[in-house]
Structure formats: structure tokens, C-alpha cells
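Please read the structure below before turning to the comments.
Here the complex is missing a single protein chain, while all its other protein chains stay put.
Chain lettering (A and B) follows the sequence in which the chains are written, and residue indices restart at 1 in each chain.
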Amino acid sequence: MHKKIKISDVVIFLVVLLLGLSCLLPLLNVLAISFSDSASATANRVKFWPVNFNLNAYKKILNDQQFWRSFVISIVRVVLGTAVNMLLTILMAYPLSKSKRDFRAQGIYMKLAIFAMLFPAGMIPLFMVVKQVHLMDTIWSLIIPTAVPIGNVILLMNFFRAVPKSLEEAAEIDGATPFKILWKIMLPMSLPCLATLALFCIVGHWNDYFTAILYINRTVNYPLQTYIRQVTASFDMSKINNIELLRQYLQVSSRNLNCAKIVVSVIPLLILYPSLQRYFVSGIVMGAVKE
Amino acid sequence: MRRNLGGKLTATFLAVCMVATMLGGCSKNEKNNTVSTEKQESTENDSKTTEETTGDSTEDAWKLAKTTPDAPYPETVEYTVGATVTTSIKFPEGSNDTTTDNGYTRLYKEKINIQNTNKFEATDGEDYKQKVSMAITTGDLPDIMKVDDYATFKELVENDLIEDLTEAYNNCASDLMKEIYESNDNKALDMATVDGKLYAIPTTTISGGPELLWLRGDWMDKLGLAEPKTIDDITNILKEFVAKDPGGNGAGKTVGLAVMPSWNGNFMYSSYAGAYQVNNIFTMNGAYPKQWIKGADGSAVYGSVQPEMKQGLEVLANWYKDGLIDQQMAVRTEDDLKALIGNGQCGAFFSGWWAPYHTVASYTLNPDAEWRAYAVPTGSDGKVNAYTNNPNQNYFVVRKGFEYPELLIKGKNVSLAYNQSSEAFSDTSETVKYYCDTVTGQYGLDPLGGFDYYNAAQLAYQHITEALDGKRDEHDMSMYENSLYESCKRYKDAVDSGQEPTTDDWLNYQCRVVGSGVLNDTVMNLVDPVFFDQTDTMRMKWATLVKMEEEAIMQIVTNQKEISYFDKFVEEWKAAGGDQITKEVNEAIANK
Partner (left out) sequence: MKHLKRELSYHIMLLPGMIILAIFTFVPLFGLAMAFQHYIPAKGISGSDWTGLENFKFLFVLPDSKQILINTLIIALGKMILAIVIPVCFALLLNEIRIKWFKKTVQTVVYLPHFLSWVILASVLQYIFGFDGPINAIISNLGGEPIMFMASNKWFRPLMIISESWKEFGYGSIIYLAALTSIDPGLYEAAAIDGAGRWKQLLHVTLPGILPMIILMTTMSLPNILNAGFDQIYNMYNPLVYETGDILDTFVYRVGIVERQYSLATAVGLIKSVVGMVLILSANKLAGKLTDRKMF
């Protein structure tokens, strides 16, 4: 019996290790390229260890004012966007988690929400609306149109439903308002879920590049991912009539620089997840119930 | 625990609110700014009208400005543009330059007194197209913008959204502008003309010259190979490269010819003289793939489905069978091909004169790597067959109702004067000096932009080599050519004194002297495609036909299908809408 468990432990450990490694290797490749010289990177000579180690790519990024400006814009967007997302998610999930007996309009709201999830606004009509309400060219254009992530609402709603009814009922008898119940009972009970949803929001805002192309009219106001993603392909050399365009081509097609940009833009996410993991500690929720 | 969380959340929320108000404040300020400029503009307009009524001299000045190439406007005219910018702009250190106030814009302001504000900015390509589509959709066009494709241009004309520029062009186009358009027989203007009216100032395409075969010269020397002329010579060189491994890559590691796969909108014959193309293999036998050309009976036919294609396909299929073409060609990306060449695993590919941009890594990693360019394979007359590209890259248009449609042309006059002539060197004003010093580092800020001679690459070669030989003054050329000349000179000086030239200088010399030299010396048989537009059936069915074509061609070349399969493909292509489209193309040409 004792021995058997040990073998299964080893097998599980190895499987997890292998899966982990498989995810690590492409990243190591990106990292190694970012520390290599441009020619070796172009010639695909870099595998998992830098060739002709140098920091040129990172020096370029450090000196690139726009990179940092976009970095800050992205941070602001993530903070604002996640706050708005979470606020609205929480406010919507709680009433929707109620049964039709407790909240007669629940069915109608739910149907509207599902409908909105399945019929996302098309690019052109949404653009027209964003323009009409004067959000164009503001950071809010990146936040408000996607302020209600319905998938998240449904997830949180299901989490809320799993919270024991007895807790709520006790609070109601004490005369707590729904807002108070939500704040004092439901939220602390759903920390792992809230942490997860916050992570989804942060990642979504951090990664999104396309929205800014549509709604932001000044390239200096681009968030980071939009800035990083430059059109590298289909440069037609025959059309070039300016020496700087040629230099541009060399720059955007420079693999080590592109990889360095990816590395720098992934670092915040690398810090983020472990710091959220402490809300995933098993037993918090139900442990609290028991006490 | 709970209190802790509550406290944290409250703190975060407060912080967020603060940031939000700050940002809100910012955007409000911006709005105020735009409002105030609008006001300014309107007061300017008011004052203008009052002045017009008071003095003849100002009225004359306005009239002069509106009807001549270079007379400045009496007062600053503000215009909005849809600007293409690159996001990696570096402003000169210590300057307060912005995307609307910089070397370019100040030059325009000083010369003809115009000032732009950017209605929107985006990087050139897909992003910019997206912005233009949205601007058209919402009906909120900038005064001046660039339109990338002919279909959109025509859509704007048909819906009466852009100004007729015929009169403005006749009045205000400089001699230089006219000369540049004439360098390609005014084809550019013809395409921008609808029903006899000019609706755009098109950006010309620069001829890429012949598609050249670039070969590793050091490998040829090592193997004692003579320069190629015919298709058999090429086959032989490829064979030797692959079999004898002159690069020392190890058995089976050297690939033969690098060929562009169907990737990111490219194909092995998607543009003449583009990198990794094989057009020459087809044009040699009179096939002009992907082009609408005049057939034997005088009507327009689609090149890719003509029987002449089969000979070229046979050559490629045999090469593939014998391992002379990269065996993984189907799945490569452009980066992969560049890597093969950079790594010294591939010593042969077709490209125009700018191929060194693809070979530069091979030089950096191995200074012995030497590339030579040949205009081959030649036909029985000793010439290469080629086709010409669409004469226009894009179209600059003026919003219907903009008061100063000639502003676009006058602005372009300035751009051309300072970029395509030697004016930048004779004009000594501060603004021009700043322009010369900084714009080469500022690509992507020009709100209007210029264009170049059809034979610009050839002219540059002539000017640079003449200057290198001491037969031309180094300032008797355009600013761009001069910067290339300087670079080539540095390269020569370094080589002469036994030093290693910088990568940039190597690049420019290889492109502008080595590659362009072949371009300059080559005489081609040129075929002009007869149709660059779209027809109704194309809108829906063209994508499917292209898919059929690329699938069939790729299968034949990689030996998955016999050459005879080509006939079956042509039949299917015709039935799937090809015949209908061919009919429509001929009708469209007849109606023009």
C-alpha cells in the first residue's frame, strides 16, 4: 500500500514535469533569441542558449520611449479595465444567482445576458456607437465597450450559488441589505473565483491589441501589445523610396528585438499569476464556513 | 482577513478612481484643445473673408496660391489627414517634435503655409486600411487621405465622396511632378482618372527591374562554375550546390533553390521580382502567371491558366524531384527562407536588386559569403521576359467639399522638390537644414508624402556610380541618393584600406551598385498586363479560384500530381467562374 502510493506519486510528478517542460522550451527559445545577435537570430542558429550573447535588443527597448509610454498605458488600462469588469461582474452575478422565487425578473435578465454573449456586436456598428458616445481616442474606448464579460458573470454566478444558503438567510434575519450580504458574505466566500476572474480580465486587457487599432487615433496612445505588433510581413522592397524605410524593415524584421519585446511584455504576467495563487489555497472557503 | 480584503479593495478602488479622473481630465483637455483650434480656424476663415472684401492684394494672393504650383497661402491653411506613421518614430533628441509638428510639417508650412492635424494615425498596411474603411463608413473623412486599393478608390468616386482634381492638377502640378509621372508614360495618372476626370494624386510604383538569380559567388568559384545563361546552366549550378555541399553544411543539409510558399498572401509568382519568386521560369516560355495579359487573339486572358504554364511547371517539378528545390518549400515562411540563406544552407534564390536585405545575415556570420546576381534564364534572343506591375501603389484623395483641393498637389510639389531633386542641397534655410538633418531618421511622419520616378532604382545607380567615379557632384542628386552614395563610398573606402565595412554600408553597396548594376545593364522584353481592377464575379469567387490555382500549382511542383493535372485544373477553374470573370474582364476593358 505504502509503496504503491509512492510509485503513483513519481508517475504524476514526471507527467507534470514533462508537461511543464514542454511549455518552458518555446519560452526558453524566445529568451535565448532575445539575448543573441541579430544575424544568428535571423539565421535560426539559436536554440535554447544565446549565440553571441549580447544585450543590444534590451538596450534598444530601454531607450525606446514609446515602448515605456505604451507600457504605462497598458498598466493603466489593465487597472481601470479590470476594476470596471470586476465591479460589473460582481454586481450582475449576485442578483442573477438568485432563484426566480427570490427575484422574479431573474429569467428576463438572464436571457438578455445570454443573448448578448452569443450575439456580439459587429465591428462596424460597434465602431459607430463608440464614435457616437464620444469614446473615440480615450482610454475608455478600450474599457467600456467590453465592460461586461458575460462569461465571467455566469462563472461567478455559479460560484455564488454554491455558497450555503444558510449563511445568507442568517444575515437576512439580522437585517442585512443585499449589498451588505454581497460585500460581507458572498465576496469573501468566492475569493478563488474572484482571483481567477480578475486574472482573466487582466490577461484579456493586457493581450488585446486590436481594439486600440480601431478606437485610438494617435499612435502615441497605443497600449503595449498594439505597439509591439507591427506589420512585419509583406514589406515590398520594390516600393521603397526612402532609406529609413529600409532601416525600418531591418528593425521590424529583427527577430532578437521582437523576442526581447515579447519577453518584456510577458514579465508582468509572470509576476502576476504567482501573486494571485495565494488566493487559491485550498480550504479557505469551507474552512471559514465551519468556524 | 475580511477586513483586510475590504481595506485593500477600497484602496485599490480609490486609486483607480484617481487615475480615472486624471485621465478623464486629460481627454477633456484634449477636447478643449481641438475645440479651440477649430475656433481659431473659423476666426481665420472669418478674417479671411473680411480681408477678401477689403483688399484686392490679399484676394490676388489667395487666387495666386490656389492656381500656381508654389505660391504660399497668405494665411496658414489647416487641413486634416489620415496619416500613416510608424510606431517606432524617434524624434531628434532634445526636440519637442510631435507627429504634427516636425521637420516635414514645418517644411510644408514654410514653403506653402499649410499645417496638418491628424484625423487618425495608423501604421501602414492592414491597420491603416482598417482606419480608412471606418472613416468611409462613418462618413467622417479627413480632408486628405491615402487609399491603398483601387476598389476603394473607385467606390469613393462612384459615391461622389472625393474631389475632382483635374483643374487643380493642371494649375498646380510642378514640372517635376509631371516629369515623374511621365517616367512611366503617365500610366499612374490614367489609372486615377475616371470618365476623363482626375480624382487622385497616385503614388507611383517604382520598377523593380528584372527578377535576378542570386547565387553564392564563393561557392561557384570553389566548384569552378561559370556564370549561368540558360535554364540548363541553372539546373547544373543547383545540382552542384546540392550535391557537392560547397558550404560544408554536411550531407543533405544544403537546399537548392529557395522558393516562396503560399504564405501571408505571397506565392511563388505573386509579384514580379519579389524575393523568392520564380516568375522567370514561367515568363521564359511566355507564361505570365497571375496577370491579365493580351492573348493571341487580342482579348484579355488570365496568365496562370494558359498552356505555356506547363513548360515552367515541368522545370520546377523536375527540380523538385531531383532535390534542387527546397523540399520543404510548401511549409516555409519568409523568415525560414531568410534563415536558410543566413545560415549558409542555401545559395540560390530569385529576387530583385534588394536581395541583400535577405542575404545580410549570411555576410555577417561569414564574411566570405559573396553573392552575385544574374538576369537569367534568357530566351533565344538573349533577353529576359518580364511583366510590369500595377503602375500605382496607392491613391491620395481629397474629401469632397474641402475648400483647398489644390493643397494636396502643392504639398506634393514640395515633397518632390526636396526628395526627388537636388533642391534640398541648394536651399539653405534653417527649416530645410533641419529637414535634411532629421527626416532621414523620421520616416513615417510625412503627412503627404511623395513618390518617385518609375526608373528610380536605375537613376540612383547611375547617379551613385557616376559620383563614385568622380564624374558627378555628390550634391547633384536627391537627398536619398546622396545618403546612399555616402554609404557606398564608406564601403569602398573601407575595402580599399583593408578594413571591414559596416553591415549597413555592405548592404547599400550590394543593393545599389552590385544588384542595381545588373538591373541597369539588362534589357528586358516587357509585357504590360491589361487589367488591374475587379469585376463583380471576382468579388465573391476570386478567392476560391486563387485557392484552386495555388493548390494545383503547388501539388504539381511538389510532384503530388502529374503535369497533365494542369489541364484538369484549368477546366475546373473555368467552370468555377473563371470563364465568367474572363468575359467580364474583357467587357470592362472594352468599356474603358
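Some observations on this one:
Here, a residue touches a chain if its C-beta (ideal position, glycine included) is under 8 Å from a C-beta of that chain, and two chains touch if they have at least 3 such contacts.
What you are looking at is a predicted structure, and each value in this text was computed from that prediction instead of being measured.
Among B:226, B:251 or B:331, only B:331 touches the chain left out of the display.
The residue from A:62, A:124 or A:170 that touches the chain not shown here is A:124. Of the options B:136, B:243 or B:589, the residue whose C-beta touches the omitted chain is B:136. Taking the complete complex into account, residues 129, 133, 136-137, 139, 151-152, 155-156, 158-159, 161, 253, 261-263, 265, 327-328, 330-333, 335-336, 534, 538-544, 546-548, 550-551, 553-555, 558, 560, 572, 576 of subunit B touch the chain not shown.
Within the entire complex, the positions of subunit A that touch the omitted partner chain are 1, 5, 8-9, 12-13, 15-17, 19-20, 22-24, 26-27, 29-30, 44, 88, 91-92, 94-96, 98, 102-105, 109-110, 112-116, 118-126, 128-130, 133, 144-148, 151, 153-155, 157-159, 162, 177-179, 182, 192-193, 195-196, 199, 203, 207, 259, 262, 265-266, 269-270, 273-274, 277, 280-287, 290.
To be clear about the criterion, only the chains that are shown with their structure count from here on.
Measuring from the averaged C-alpha position of subunit A to that of subunit B gives a distance of 36 Å. If you check the complex, the residues on subunit A that touch subunit B are 37-40, 42-45, 64, 66, 76, 79-80, 83, 124, 127-128, 131, 137-140, 183-184, 187-188, 191, 213-214, 217-220, 222, 227, 230-231, 233-234, 236-253, 255.
The residues of subunit B lying in touch with subunit A in their complex are 1-2, 5-6, 12-13, 15-16, 19-20, 23, 27, 30, 85-89, 99, 118-127, 130-131, 134, 137-138, 140, 205-208, 264-266, 271, 273-275, 334-336, 338-340, 342-344, 352, 354, 357, 360-362, 364-365, 389, 393, 419, 439-444, 450-452, 456, 480, 483-484, 507.
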